[in-house]
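Handing you a structure now.
Every protein chain but one is kept in place in this view of the complex.
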Amino acid sequence: MSCKNGNLYQPSIVVLDEVRDEIKDVKTFFFHFENKTQEDTFRTFMPGQFAMVSIFGAGEMAISLPPSPTEDRLFFTTRKVGSVTNAMHGLKPGDKFGVRGPYGNGFPMKDYEGRNLIIVAGGIGLIPLRSVILYALHNRSKYGKIQVFYGSRTPTDLMYTENLSQWQEDKGFECYLTVDKPDESWKRNVGVVGSLFKLPGVEMPVPDTTVFVCGPPIMFRFVLADLITMGFKDENMVSTLERYMKCGVGKCGHCCIGVAYVCTDGPVFTLEQIRKLGEVI
Amino acid sequence: MRGRIIHKSDLVKIVEALMKTHRVVAPFAGRGRDSYFDVVTNENKNDIAIHVANPYYPPKRYVFPHMHKLMTIKAGDKPSIEPNCVDEKVAVFGMRSCDVEGVFHLDRFYLGNAFKDTYYEEFRNNLFIVNMVCTDTKTDIDDDCFCVCADAGTAAKAHFDLQLMDLHDESGEFLAVAGSEAGEALISQPFFRKATLAHVSRRKSVLGEVRKRFKTATSWYSAVTKYITHGGEIKDATWKKIGDRCLECGACSYVCPACTCFTVTDRPAGDGTFNRVRVWDACALSGFTRMAGGHNPRKAVHDRRNRRFFRKLSHYFIQREFTMACVGCGRCVRVCHGDIGMPQVVEILRRETAALLQQEKA
Partner (left out) sequence: MSHPANHGRLCVRGWHVHEVASSPDRLRTPLLRKNGDLVPVTFDEAYDAIAENLSKIKKQSGPDAIGFLDSARVSNEDGYILQKFARTVVGTNNIDQGTSFYRTTTVNVLREMLGIAAATNPLEDVFTSKAIILNEIDIGQQLPTLGGAIIRAHLAGTKLIVVGSRRHRVTEHADIFLNIKPGTELFLYAAMAKIIVDRGLMDLDFIRTRCKGYESFLQNIQSFDILHAAHRCDVAPALIEQAVLLYCQNKPGMLLYPSATADIDHDALSAMVNLVLLSGNLGKKGSGILPLSEHNNAQGGCDMGVMPNCLPGYVKVTDATKRASIEKCWNAVIPQSQGRDAAEMLDSASPIKALWLDRHNPVVSASYKDAVEQIKKMDFVVLQNLFLTKTAQFAHVVLPVAAYGEEDVTFTSTERRVQLAVKAIEPPKGFVSAWQQVVAVANRMGARWDYTSPRNVLAEIAEVVPDYSGVTPENLGRDYGRQWPCTQDLPLGTPILFTESKNSRLFSFATVSMTPPEAGANQEFPFALTFGHSLYYWHQNTLVRHSETLKREYGILLLDFPEGFVEINDEDAKGMSIRDNQKIKIVSPKGSAQTFARVTSEVRKGSIFIPFFLQDVMKTIGRDNVKNTFVRIEKAG
């Protein structure tokens, strides 16, 4: 490996194919690699991994990968919140940007085979977990019961509504939705995500089950409390942590928490690991 | 290792030999106790300071520069990314053992672990290290040094290309030892001659004398692991007191030979071209962990102090590699506004855990 060949920090050039509006300030960017070999290498990514995206002139940032490796199209979904995302939201189809990756440990989907999967997400926390859900659905026979509990503040804040309606209709897999503040057309549950656990008919198996949780810090806290009460053990609850990242490869130090670098030891951690990190997250 | 002898008046020949193939940097004396690394030229090569305080601006910058352009990015319809490769050979004539240990630490960090840092590798492959052992208790070492506690000095055991040591007797001789193939090549030059057993035993006695210079030769650092296990019991109030003494200047990270953090930024160079530049960063600064959107998991200054201590002396390195990210050079002590360099913090925690241990016994 040398500077010109296999440079750890050199992004690959990708082309923006399509931009889709999701919810307010959130867009999805479909892209493909200019170089087929680079794309093939990239497509070995697993759910839960992320990439370092360079918007030329604005900088580089870490973005989680919402597509499942079993899907056709590659895309990112980001909210416009910082200088790089702001620049990204100004891109048009045909524009080029840079991608490095995939990085991170990802969810060990093979280890979960034979287990039940419960996915709990809040707001844009669905983005990283989308990959898990779709991967499991595309490999349905390998997993047991699959349940998705998802909520957001209002109906217009629900992410990936196209997928959601599809998931609602699929048999052999349960999907429960809720919002904090409904509008006139909302017919489903109203309340925080945790309130979905108490819906009549909802049975959440505890043995041989892995729970995936991702959402804003406050949702995290309450949901975790509920799950622990239900009897789920720390080693069977898993999340993906977010941190300011500048390199994605465990060198720059920004994402370091206690004994771990979120970019190389994570971003996927079990609750047991999170408790042992040595620093409050 | 085979020993060789060179007279101090011939040391400049080493520099001259290196100057043929490398850009050579060496310490020079400034005003007062100041010293600094500078490029050696024919005009100044005889002014190189052999016995002088360790330059405060650390030589880690020869493998990990303060500011370094990684690549040139041209934006637009046909974007291109041109990496900025390193091909200049640099020789540091006179790196102290603590700094040598620091470079070794950086080697393990940047080249080990999950990924190899391309640029670090290039800088490192182009570096020739001449380690100067600290032997003069009046000039080389001062009250803030504690390399013996971090097991990094005063003579580096390995990880240098060539090691020189003043034998401090009337002969004016230096003992030289090679630590790599390149060093072996240099040491076989005719201005070196064979060392004898007498020289080796002289080296031993000089090193023994030098250890006495340090305030505490007992390695209280190795005991630090014991205290760390009580880490959760250190009162918040203690960290707050330490935090009150921090003025968030970042100097402790900048001068530390074993600190590795950086940030990357794209600087406009005109005409739609950008230089992606890597610069030193410090976890002392509150923006270090701030995420887009506002959440900052390590906002309070005492949380950052706490983090520095635990990361360098416990979590990341001791728990994973049984090493410390501290080489005992004492720079953090010298640059800290509030006197909370590594040894001072260790001392504060030691006192607190000693009190706790007493209570436990009782």
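We just call them A and B in the order they show up, numbering each chain from 1.
In this section, contacts are C-beta pairs under 8 Å (C-beta built on N, C-alpha and C of every residue); 3 or more make two chains touch, one makes a residue touch a chain.
Predicted, not measured: the structure shown is a model, and the values here were computed from it.
The absent chain, not drawn in this view, touches the displayed chains B throughout the complex. When the missing chain is restored to the complex, the residue among B:17, B:85 or B:335 that touches it is B:335. Within the full complex, the residue among B:2, B:33 or B:351 touching the omitted chain is B:33. Seen from subunit B, the chain kept out of the figure touches residues 31-34, 53, 56, 67, 244-251, 254, 263, 265, 267-270, 275, 277, 279, 281-282, 285-287, 290, 292, 294, 301, 334-339.
In this section, only the chains that are shown with their structure count from here on.
If you average the Cα atoms of subunit A and of subunit B, the two centres end up 39 Å apart.
Residues 1-4, 6-11, 13, 54, 56-61, 79, 81-85, 96, 98, 217, 242-244, 246-247, 249-254, 256-259, 264, 278-281 of subunit A touch subunit B in their complex.
Put simply, subunit B touches subunit A in their complex at residues 70-71, 73-75, 77, 79, 81, 83-86, 109-110, 113-119, 121-122, 231, 260-266, 268, 272, 274, 276, 281, 283, 288-293, 295, 297, 307, 310-311, 314-316, 319-320.
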